[in-house]
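Only a single protein chain was left out; the remaining protein chains are all shown in position.
And then chain A:
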């Protein structure tokens, strides 16, 4: 039961919570780990003061993301586990992701947040030896079902990566890539329209309108990332997944992308993985905290950052580990 790699940095074991208030919960439901024998609870000496005063002056970032009504559930994940070969990377994650909302995944490196993100457009299929169990329902349909074609799924679920990855083509061709391969249009003028609208929505049009036919790789890092976002929205997706989209960018480019994310929220279901808790606090309405392959806690961002239920969440957002 207790594998050594579940040892959390402060020496407690993730599998057997030492304090009942720390029982891993998921949407109010107690995780299987909490059912484990509790005879070890006395082994760890716990601080008796309230947890916040323990954080030695470190305060979690203030939530500044616009508070908006959360949309209906777009994606419902049930008991998702992911295995890379023999190694399990994700343990029974169940999570509802609402539409027209920014949901952020936070957690230390290797906690499974990117792995979970990649389940939602079945990008794990492209990895040798990866296996996903559980159900992901998008608008009520299981995307892991045999009948679902990952090619069509990925047209509905756009993805933006950590490192800007424009194709070695012109700016125009980068944006037109998706519409072309999905045969969305065959006329030149329609394609021009799609490219223009996508670039405008990505906030890049004014900067590149006069050089649409120069190489996409010649843009700056922040512009490249917005180009990639334009490429993703050119096929009219319903969901946009972002895997640490700003970690390779400077603060100004980051601010632009965050502004863009907030604008896109009105039309899309956005899921963003981020290392920066400040970013999660700035852009997202909902936050899920992952640790060691498990979903520890999720809820409204405001609540996660001001009043976390879990000790580990508090430790992470106040910078005590991760």
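We adopt the following convention: a contact is a pair of C-beta atoms (placed from the backbone, for glycine too) under 8 Å apart; a residue touches a chain by one contact, two chains touch by 3 or more; residues count from 1.
By definition in this document, contacts and distances are computed from a predicted model.
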Select, from "Aspartate carbamoyltransferase", "Cell shape-determining protein MreC", "YCII-related domain-containing protein" or "Phosphate transport system permease protein", the UniProt-recorded name of the complex's unshown chain. "Phosphate transport system permease protein"
Across A:60, A:178, A:222 or A:293, the one contacting the chain not displayed is A:178
Filtering A:111, A:204, A:235 or A:283 for touch with the omitted chain leaves A:235
Residues belonging to chain A that touch the chain removed from view: 121, 123, 126, 128, 150-155, 158-159, 161, 163, 165-169, 177-178, 181-182, 228, 231-232, 235
